[in-house]
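In this view, the complex is presented without one of its protein chains, the others remaining in place.
Naming follows writing order (A and B), and every chain is counted from residue 1.
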Amino acid sequence: MSKLQMTLEDVRELIGCGEIVGDPSFFCASVASLDHAGAEQLSFAKDNRYFDEALRSYAGALLVPERISGSTAHQLVVENPFMVFGKILQYIAQVKRQQPGGVHNNATVSAHAKIGHGVTIGSGAVICDEVEIGDRAVIFANAYVGQRSIVGADCVLNPNVIIMEDVTLGERVIIHGGTVVGSDGFGYLQHDNKHIRIPQVGEIVIGDDVEIGALTTIDRAAIDTTTIGRGTKIGDLVHIGHNCEIGEDVLLLPTVAVSGSVSIGNRAVLAGRSGTSDNITVGEGAVLGGTCVAFKDVKPGAVMWGNPARDMKQQMRIEASIGNLPEMRRDLSKIKKKLDLD
Amino acid sequence: MSKLQMTLEDVRELIGCGEIVGDPSFFCASVASLDHAGAEQLSFAKDNRYFDEALRSYAGALLVPERISGSTAHQLVVENPFMVFGKILQYIAQVKRQQPGGVHNNATVSAHAKIGHGVTIGSGAVICDEVEIGDRAVIFANAYVGQRSIVGADCVLNPNVIIMEDVTLGERVIIHGGTVVGSDGFGYLQHDNKHIRIPQVGEIVIGDDVEIGALTTIDRAAIDTTTIGRGTKIGDLVHIGHNCEIGEDVLLLPTVAVSGSVSIGNRAVLAGRSGTSDNITVGEGAVLGGTCVAFKDVKPGAVMWGNPARDMKQQMRIEASIGNLPEMRRDLSKIKKKLDLD
Partner (left out) sequence: MSKLQMTLEDVRELIGCGEIVGDPSFFCASVASLDHAGAEQLSFAKDNRYFDEALRSYAGALLVPERISGSTAHQLVVENPFMVFGKILQYIAQVKRQQPGGVHNNATVSAHAKIGHGVTIGSGAVICDEVEIGDRAVIFANAYVGQRSIVGADCVLNPNVIIMEDVTLGERVIIHGGTVVGSDGFGYLQHDNKHIRIPQVGEIVIGDDVEIGALTTIDRAAIDTTTIGRGTKIGDLVHIGHNCEIGEDVLLLPTVAVSGSVSIGNRAVLAGRSGTSDNITVGEGAVLGGTCVAFKDVKPGAVMWGNPARDMKQQMRIEASIGNLPEMRRDLSKIKKKLDLD
């Protein structure tokens, strides 16, 4: 349950719209989904397909696109209940995660770093030489920002996030706990049966409004730059190899793995545990389904499935046939006998 | 080698049972498995299937279910050698990991947190406002417990563990290094070709006796609650998406990935690198074999294999046939020629 602690009338004021059907002084203790909500909670019905569920719900109050007759809940009628509910969630998140501001006594901030206005730096965080932290950025406890890295305005680095040296983050970038940006790529030269390390001295540039999940690794380029485009969203436990160029508004869901030197076009979607081999291009708007692995270039807009990746429809046909394989084998042997083929 | 540093007689006293065949004053320096043990070490033979191996072992002393004649090792005869050996390991672990108790000078503990008796809080650990830490809990160095979270009695949070805000841990929960509990789920709304963040403001409740491996991510619910039931054991590098409901005594082996809003029944087993797509149910006692991925509901007690998941026996038959596929293709083309088809 996510605390809200305000009357329905206060909710209406917060979101700046809506008409109340019922008691404006009804106190919304918290928010919940329709099937989890109780008498003290505010929930929402996205559209009329959810009205039956809303009628069965125990929610004390509801955001609705139109009045639901027969419901005993207090209702707040708004144009787009889902969008409005999102605004309420945003308000709750802000209250929940309010930061004290200022630099904690136990933080270690280089005298050669440039810290913006209204920045929060938590206990144990380390800000190295020549770092720039933009206004209002929040650096949580025990996070690390390496030499010469730039953290844009309004960024959030959660606890234990590691930004190694020479990494540039745009504005409003959110990075979740423990993620490592700028570790060395996997680059070795084979010589006399030994693996000789190729020093990884490139950079990373991450665009505005990127969000990166927890415990994800993004490797710096060997030389040159690993790039993540504006608005791209990355899940937990994702791996992005060195020298990748990830476009804008791309979705990389949790546990995706992108090998080195891969180029991914704008608005592509890589679903859970999908991935690519190295040095390939995934075209603009292409989709890799869950656990799909591309070993070759993927065309713009293509929808792929399976490992190795195939056109989704073809892969679906293959999967539909594969269950018949044992039967097909028996049939074949009968036919061969009948035709006197060995 | 794991140090024990006591005589066989001391071992007998420690475990409170057993009969010694050989020298009670034999000094057991450490413990080891049968094939790694040497003259100063204590090992064990689980049952008579291991007697041959025990006779070949160089172990100086052995825990055995009955006297092994012909062995030169000093023997301690006990009813269940494996269980007894487990007790000895527990003793070794306690000695090895003994904690000093108390709050380290370099820890940051909010004045608004409630700390139980006998708690250890390591250097660099951060305990935020309104947190409750139960008696005898051990919070290792650089771990983080966010606002309003509750850590039950006798919990162990290893170094760098992150518990974000509004997470409740039961008693005796063990979490290994770097794991993140309560990061935001992967939730976006598509609008005008952009991904709009849905704030994740829900909670997480984890039951008693849960153990979670290193570098695992468990996402908080969008709204409502992500739950992990009592006694469930989770490996390293596991991902659990937002709003999942994981039952009791479930096993999620290392590198398992469970997408959002998945329900997993009690005593289910997900083997290494298996996983599920989102919004499905895995029934009570069901098993997903290694690398198996379920895209649909799995029935209680079902044993599944393959990607996509199929009944194990069916998948085994498919895998047995699949090697014949190239030959089947050649046969088919011969048959078609013979029958003047195509």
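Everything below uses one rule, namely that contacts are C-beta pairs under 8 Å (C-beta built on N, C-alpha and C of every residue); 3 or more make two chains touch, one makes a residue touch a chain.
Fair warning: this is a prediction, and the values are worked out from it, not measured in the lab.
The chain that is not drawn here is touched, among residues B:17, B:39, B:196 or B:339, by B:339. Shown as candidates are B:198, B:237, B:288 or B:302; the residue that touches the absent chain is B:237. Check A:56, A:114, A:195 or A:296 against the missing chain and you find that the one touching it is A:195. Panel shows subunit A; residues 106, 108, 124, 126, 142, 144, 147, 160, 162, 164-166, 178, 180, 183-184, 186, 188-189, 193-203, 215-217, 219, 222-225, 237, 239, 241, 257, 259, 275, 277-278, 293, 295, 307-308, 310, 314, 317-318, 320-322, 324-325, 328, 331-332, 334-335, 338-339 of it touch the chain omitted from the view.
Within the entire complex, the positions of subunit B that touch the omitted partner chain are 1-2, 31-33, 36, 82-83, 86, 89-90, 92-93, 96-97, 104, 106, 122-124, 140-142, 158-160, 176-178, 211, 213-215, 231, 233, 235-237, 249, 251, 253-255, 267, 272-273, 290-291, 307, 319, 322-323, 325-326, 328-329, 332, 335-336, 339, 341-342.
Here is the rule we go by: only the chains that are shown with their structure count from here on.
Chain centres here are Cα means. That of subunit A falls 26 Å from that of subunit B.
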